[in-house]
Structures are given as C-alpha cells and as structure tokens.
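Quick one: this structure, given as structure tokens, is what I'll be asking you about.
The other protein chains are all here in position, but one chain of the complex has been omitted.
And now, subunit A:
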Amino acid sequence: MSEKTITLKIKRQKTHDSDPYFETFNIPYRENMNVISALMEIRRNPVNDKGEATTAVAWDSSCLEEVCGACSMVINGKPQQSCSALIDKLEQPIKLEPLNTFPVTRDLVVDRSRMFDSLKRVKAWIPIDGTYDLGPGPRMPEPKRQWAYELSKCMTCGVCLQACPNVNSKSEFIGPAALSQVRLFNAHPTGEMHKAERLETIMDGEGGLTNCGNSQNCVQACPKGIPLTTSIAALNRDTTLQSFKNFFGSDRI
C-alpha cells in the first residue's frame, strides 16, 4: 500500500443559489492521475478529510481528451480542462473551483448556455439550406484552410470568458470565443456570404465587440492557443469598415 495521498480542496455548492463552501478530500495516490480520475476516486468513496461521509462531488466531463471543453474548472487558480490537468504537475493541496463567471449548477458543474446562445446569435455556422440544391461551394485555398483550422479548434470551454475582466455580472460582453468564431466563419468562402450580417450582430445592441477592453487575458488563457486577440483586432477593422459603409453609404455586403 502506498502511503502517499493527494489532497484536494474543492469549492462546493449544493444548488445554483446556495452558498458555496470548501471541502477537503485526501485520496490515495496512484501514478499518472489527472484531476478527473481524482474526482472519480472521491465518487468511489465520498469521505472528506474529517472522515465524514459526504455527497460525491459533481463535475462535468465528456471527451477526456481536451476537445469538448465540458470539464473546464479553475484548478489552483488557473482555468483549464481537468482531463488534461495532471496531478503530478500540480501543487498540493489542489484547489478546484467552478468557472464562476457562469451560473454554477452544482459543485464544479456550470451552465455555459450563454456561450452556445452567443454562437447562435452570431450564426457560427455556414448556412447552406435552400429551396433547391445550391451545388458545391467555392474551394478554400489550402494555406487559408490551415490558418482557419487554428480558429476552429475552439471548444467553447469558457476559459477565455473566465479570464476576461469585462465578462461579469455588470457587463453583457459576448466574450472572445464567439467573436473569434465570427472571424472563422467570415473567412470561409461560403460563410463569407453572411459576413455583413455577422458583423452587424456584433456591432448591434449591448455587449458587442466594442466591449473588449484589450486586457488580452483571453489569448494567454486559451488552452488551444487560438489567436483570440488577433481575431478581435481583425474584427475591429472589419466592423470599422462596415460602419463606414453603413453610414457613408456603399454596398453593405
């Protein structure tokens, strides 16, 4: 039997509106564990450090290979995916907190609906439905495809929104993730047909592109290394030109 243990200090919350509290767990050490497997260990034997039986910690996960974004949480102060957070590389006690920029459902589970709503708002897809077969779209040059692939790595994990000082309860800011998707779909030869519409969406109403304060935390925090601040600056250029077209008059598309 190994004597080594792992200590986890977890911010828990019973329901979406109850007060959060910290609970500490000591679990036996195994090699090559990640935060998810440590949470599974707690689920197997939900006893806290005082020896009291408690409820298992709730968390969210799906792919377990850092492509779905579901298991994002704040680990030792840094928002990241818990599947790729290796225990051996973390300082103990390991502090786990939910991404509190989103509504907390329970324990480490948060509701990221606002991100998916944002993607719907900006039409982060390529509309091809019509009343007749539109045929094949224009081809995309390979270098551009490779460039666009980097932007397409976004998994809507919410880390950039967590790190952004302008995404909070006082602001409606849409956040970097959906903005970068506007750039991605506007770059696509078929998606480009809705370019003006997407730009209008992020210029319209409250909480649009101009809410960015250029703290540039998002690009530092992004686990996929997406050039979020470059996307925002590029959209600043596009929306500036779009606003000139709208005001001074020109073809809007």
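Please note the rule applied: a residue touches a chain if its C-beta (ideal position, glycine included) is under 8 Å from a C-beta of that chain, and two chains touch if they have at least 3 such contacts; residues count from 1.
One rule holds in what follows: contacts and distances are computed from a predicted model.
So which of "PadR family transcriptional regulator", "Succinate dehydrogenase cytochrome b558 subunit", "NAD(P)/FAD-dependent oxidoreductase" or "Peptide/nickel transport system permease protein" is the UniProt name of the chain that got left out?
In UniProt, the chain excluded from the picture bears the name "Succinate dehydrogenase cytochrome b558 subunit".
I'm checking contacts with the chain that's been left out. Which of A:I36, A:A58 or A:M203 qualifies?
With A:I36, A:A58 or A:M203 as choices, the missing chain is touched by A:M203.
With the missing chain put back, which residues of subunit A would touch it? List them for me.
These residues touch the chain not displayed: 77-78, 163, 165-166, 168, 170-171, 200, 203-211, 213-217, 220-221, 227, 229-230, 232-241, 243, 246.
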